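Here is the structure we will look at.
Some chains omitted; the rest stay in position.
Order of writing sets the labels: A and B. Residues in every chain begin at 1.
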Amino acid sequence: MTKPRSPDPDFEARVRHSFAEQRAMALLGASLGAVAPGEIDVILPFRDDLTQQDGFLHAGIVAAVADSACGYAAHSLMPAAARVLSIEFKLNLLAPAVGERLEARGRVIRAGRTITVCRADVVAVTGATEKLVATMTGTMMTVI
Amino acid sequence: MTKPRSPDPDFEARVRHSFAEQRAMALLGASLGAVAPGEIDVILPFRDDLTQQDGFLHAGIVAAVADSACGYAAHSLMPAAARVLSIEFKLNLLAPAVGERLEARGRVIRAGRTITVCRADVVAVTGATEKLVATMTGTMMTVI
């Protein structure tokens, strides 16, 4: 795919400002990593209070960071005035979500005027080792 | 569908015990509501620190309670020694998640030996009013 471009030269500031307003991300301890047009990383350090009954990160918490990564990947390609809305997403859990931190790598697959489709691969990082633990496909809507 | 039965007479205690070990649910302030064979409700009071940039509950938080409702609905029909694992889920967001609280109503659609498929309707409750805000279909695996 050719590298996408944002119609908004200030897309990075806009994405970072909006992400900072997602209070749920603050509660979970998630932060923005790399921000590029159509490509957003969200970082989540492992914490015991984010786990399910077996001590792995809860699938819903994995979904939360993957959804934010998808949403902002879509948002980064939208006009300055646009808001982004998640219509639906699907998450496949591939391996137990354990490690030092998760990285959810949201990438736009297809950006349309109204509908943008994104994928987020979620990897668990421990030292120099990465393991794919989940993958999301999500549909995002541009709201003007 | 005929009313499902659990092979484990102590399924309710087992479900409540396991749910109490999901530390992520405690962080979000979610609790178990009604527990019946194949039918589990999870309750989430609205809190400002669970929101996304527009002040609605974050889609990932909605996913988290819906996934727990699906997982325990499946778990309630499993043998006493079994663990439950989310393989995948899909969430459609139907309306902004705002209100006094969410109720995620997990219901088993088809219970198999290895694979159980569940649905969770998520309603926002405000006073006597209910509004369907999201619906999940999830696939759960029995691990012995």
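Basically, a residue touches a chain if its C-beta (ideal position, glycine included) is under 8 Å from a C-beta of that chain, and two chains touch if they have at least 3 such contacts.
Treat the numbers as computed from the prediction; the structure is a model and nothing was measured.
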item: With 2 copies placed, total copies in this complex; value: 4
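The definition used in the following text is that only the chains that are shown with their structure count from here on.
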item: Cα-centroid distance, subunit A relative to subunit B, in whole angstrom; value: 23
item: Interfacial residue positions of subunit A with respect to subunit B in the complex; value: 18-19, 21-27, 48-54, 57-61, 63-68, 83, 85-93
